[in-house]
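With one protein chain withheld, the remaining protein chains of the complex are depicted in position.
Right after this comes chain A.
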């Protein structure tokens, strides 16, 4: 909990600092593209009139489905690669090659294959998260102390009991860290994937306001997406604090 409070302190400090820079920039530059933050905050009630929570909901839904699919596919693959030399030998070159490819570059292919609606958006989210998941799971399984297996096997544990009592708890801290990093990227990617084929999503909200030259709304969208990103970060930290107490102390 102390860690979370510390993070909020840092968030507030950063928030105030950014707003100070923003305010000074708006006064010096005096152009429409950089409005005065006070004007933006005065219009925050637009959040409620513009169905903004619906936009947040759609964005979070896309991220959540991408995340769930990544976990469902990435965790078993990562475990398989750690426990099976054959699986690792076959899959590792594929992962090694695919991991550094910027996933946004695959957007046209995703659009052609899965259409302009949620399919292609979720596929991109999935591709951003799944590689991180696979690598972190494989590495954390490989790092499990062999004596832990010795102890649990010597009392007659079967494979399912080993998976439940050893493998899954062992991968959790690193998995949550990689999810946190991936979620940051996923939120940033909303701007690309919600720029087409939808009328809902935080990315769409920003792009729409931008195209209408409504800079106040655009900035409201930017503030919103930043807060949602931070809250997602916080959520993962909270889960990590609760579920990985053994590694946090």
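Criterion: a residue touches a chain if its C-beta (ideal position, glycine included) is under 8 Å from a C-beta of that chain, and two chains touch if they have at least 3 such contacts; residues count from 1.
Following the convention adopted for this analysis, contacts and distances are computed from a predicted model.
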Complex member absent from the view - protein name from UniProt, among "Anaerobic sulfite reductase subunit AsrA", "Methylamine utilization protein", "NitT/TauT family transport system ATP-binding protein" or "Sensory box/GGDEF family protein": "NitT/TauT family transport system ATP-binding protein"
Listed residues A:149, A:196 or A:215, member touching the removed chain: A:149
Absent-chain interface as seen on chain A, which is shown: 145, 147-157, 161, 165-166, 169-170, 172, 244-247, 249
